[in-house]
Each structure stands twice: as C-alpha cells, then as structure tokens.
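The complex appears here without one of its protein chains, the remainder shown in place.
Let's turn to chain A:
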Amino acid sequence: MRLPRRAPWAHIGELEQICSWIYADEEDLEAKTLATNRLSAWKAVTALPHALESTLAILAAHLLDVTSQNTQHAALAARQAYAAAIIRMVNGLVDPLQVGAYARSIASIATQLGLPPWLVELRHAATHEDLPSLELLREAARESLSWLLHNYFHPTLNSSALAPTAPPLRPVVPLLKSYKLLMKIVTRDTSLHKHHQDEIAAIMRDVERWIAEAKVSADLAVEILGWRSDENSAIGQADVKEKWALEILCDALLEKGAIVPLSKKKRCAPAEPFLPTKASLALWTPLLMQLQMNHITFPSVFTGRIISILLEDPAESDVGANVIDLDSGSLQRDATYDEYLARWATWVVRTWVDESDDETDLRKNLILQIAPALAPGKNEPPQKTKTLTVLLQAATSGFMDLADTIELLNSATVSIPVQQWQTHDLARMDERLQTLMTYDIEMAEPCMGGSMPSEKGSMKSQASLAPGWTLLDVHSNWKSCPIGVYYSKACDV
C-alpha cells in the first residue's frame, strides 16, 4: 500500500498564496514577511519539501539584509546568511540524485537539473574559498528564487504544466527478441547450447542492466514516486522504483510475440494442465527464473500485469484518443491471447508459491483482483468471464478454503433465469453473503477482538472531566472528518 505524505498545506491554494506573496512584487517586504512567517510555521508542522526550505532560508537572508543595512557588521551577517542558504539549496537539490555508490560531480548533476552553473561555482567558493561579495550573493539569491519559481512552484501549482523531462529509456523489446531468437536455436538443437551459452548469459545480464537503468530513470521522473512516509523512504523508494522497472519489463514480456506466441496456432495447448505449451516454457523459463531470483517482487508484478490486461476493457481504452493508430486487432479482444496469459499466470502461481512464505498471498491477491469482475451483477463479456473463471479455478485448485470461495463466486456468475421471487431465495442470498463475508473478514481483519463498540472504551462521564474539557458524543452533532479539520456547527455553514 502506497502511503500518502504529509503536506504542510491543507490545500494547494495555500501554497499559491505564499507564491504570490513572494513573487508578485519584488519590493513588497511586507508580503515577504508574511511568506516567511507562514513558511516558518509550516516548518514547525512537518518537514518541508526541500525547495520550500530553501525558499525560506533565502527569504530570511533577504529580509535580514534589507532591514539591517545600517547597523554594524550587518554585511557579514547578511553574507553568511545568503551563503548558507545557497550552499544548502544546491546540496539539497543535488544530493537526492546521487543514486550510485560513487559520488558524481555536482556540476554534472546540476546541469541535468538545469541549475545555473554559476550557482554551483558559488557554492564551491562559499564553502571552500573566500566568502563571496554581498553583491554577488544578492544576485545569486535572486537567481535562486527565480529558479525555484520555475522549477518548483510552477510545476507544483499547475501540476500538468511541465513535467520534468526524463531521459528516454531504451526499449527492452529488442533485448527480448534477441533472447527469443537465441533460445529458439538452442531449444531446437540442444547440442548448440554450449555454443551459445555465453551469448544467452550476456543477454540475461543485459536485461538486468536494463532494469538498473530503468530504476535510475525512475528516479529522475520524480512524478512517479510517491513518498513513503518516513526516513525509511530510501528503502521504500527503492522498492517503488524496482516495481516500476519490472512493470515496464513485464508489459514488454506480455506483448504478443514474446511469451505469448504470435501465431494463434502455436497458442493451442491442452486444456489440462492449464499451462503454456512446452515449447513456450522451454523458451522462457530460464529468463523468468532468473528474474524471480534477482527480484523478489517479480512474481507478484508479473501476475498483477497479466490480470490487469485480462481485466482491461477494450471499450475503456478506446477513450484514449491515440488508440486509433494501433492495429485494429487490439481493439477486439483476442480470446486465445487472453487464455494464454491466464495460462502463464497459473504457471507463476504454481511454480513460485512453494518457495516463498508469501505463498497464499500470491493466490489471494489473484483472487482479490479478479473477484470484483466476476461479482454478481457485473456484465462482463462472456469470453472474458470464462477466461477469468478458468484462471481462478486453475490457480486455486488444491487449496480447499480458496476453492470453496471460488466455487461460490462462479455459481453466482451463472445467470439464473428470471423466476418468481420466493422467500427461500432471500435465505439463500443471506447464506451466500455470510460465506463471502466471513471469508472477507478473515482476510481483512483479525478474527478475534479486532473491534468493539466504541462506547465500551470511550472516556468517562462528563462529571469527572477537567474544567474546559467536554467529551463530544452522539448528541453533539460532531461528525467524523480528517485530522486537521475542525468540525463545528459554525463551520458547517
């Protein structure tokens, strides 16, 4: 579950206000004081985004400079304040991009960021050489503020304005193609295996390299990264990046012509076992096994992508305007393609479950993802329903409790002919609801003592309360609302 992050503002309008206080009129010190006060308050609420912290430092230095010009030693204090603000701004912007094990030069990262090179120079001078002159520092502060306006405030306030440009990631499809070619040769004539061994290993390594590259480019494409709430974000973000990279890779794998044979004839496989053809397995198992070995999340990403393709509605994707130029075949659901993907999903669930503790998770996730589409009342195309049903059965066979649930889901999908409403129908529905609910609850919450009526635990009667304290209750008209919202009748208006 991706957690949201704490923002200092209740809504983005508050940031907009600060932005206009700072930038509307460069000479308006009063407005700048307002902005500084607000930012200082925000800083006491939660950790500020680095850009805002830098803004605060530069503004504070500026205010110090302007208001203390005629006092003694004011210049040195102002220079120190400016210098510290700029050093910290550059460092803070550059540091997150030091993603490798070894340090990159700050200048090269700054170029990537579009940070004026002379600010980097100034940072170096202010840190290691003579403290730069007041004139230069004032100019640097002005330049920094304008850089922040264009690179932080504008993109944040108009979220679609200009997304940071991520360097293009090289496509992974050619890699997969050459892998497939090689493996075809090898599987047809095993004697050639030794001959091509090194090449295959090289391609596998290249796939891993591609994943590493994709992770880096995920880092630059800031917008795909959510914050994990806390300092452990480093770990969390690594996971997110890896997942992102694996998703792209899986999508390439799932394209027709990769793990699903291009020709429909080759997709024919016996109904039982519900698995891909032997030829497919021979081709792709080595690569998939390696991916699973190196990336613990691969199985779940892989099945996740398969299911989302299976659940995708062609009608829905039509909405996107740029679909038209795709080949017309993709608009129509391709039943054999879907079925083949389902076979791969079954293979994953059967192959990788026993090796990890997350065994049931993979299965359960699969069920949880599919179940809503099969829920009674959903009018999915029969072809799709069929594929999903078969997948569910194949994936859960052998697991009694899971199989029972599936059974129930399936029976519900069989459309019952319109009939007279009778009382025992209700009882039957009740029974079904019960079964489904008990199952649901078992997965969602602890089976015992998970909750209890709030009255039991609520605080004591008002009589014993301290002066000024009143415990609100049902009669107070208070309604639940997010933390940070003061709900009162007065606010309600």
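Everything below uses one rule, namely that contacts are C-beta pairs under 8 Å (C-beta built on N, C-alpha and C of every residue); 3 or more make two chains touch, one makes a residue touch a chain; residues count from 1.
Here is the rule we go by: contacts and distances are computed from a predicted model.
Peer 1: I notice the complex is incomplete. Of the names "Glycine cleavage system H protein", "Polynucleotide 5'-hydroxyl-kinase GRC3", "Mitochondrial import inner membrane translocase subunit TIM54" or "NADH dehydrogenase subunit 2", which is the UniProt protein name for the chain that's not shown?
Peer 2: When "Glycine cleavage system H protein", "Polynucleotide 5'-hydroxyl-kinase GRC3", "Mitochondrial import inner membrane translocase subunit TIM54" or "NADH dehydrogenase subunit 2" are compared with UniProt, the left-out chain turns out to be "Polynucleotide 5'-hydroxyl-kinase GRC3".
Peer 1: With respect to the chain omitted from the figure, which of A:A47, A:L169 or A:I185 is a touching residue?
Peer 2: Considering the complete complex, A:A47 is the one touching the chain left out.
Peer 1: Touching the left-out chain: which of A:D95, A:E129 or A:E312?
Peer 2: Going through A:D95, A:E129 or A:E312 one by one, A:D95 is the residue touching the chain not shown.
Peer 1: Tell me where the left-out chain touches chain A, residue by residue.
Peer 2: 1-11, 36-38, 40-54, 60, 92-93, 95-96, 98, 101-103, 113, 148, 151-156, 159, 163-164, 222-227, 229-235, 357-361, 444-454, 456-460, 464-474, 476, 478-488, 490-491
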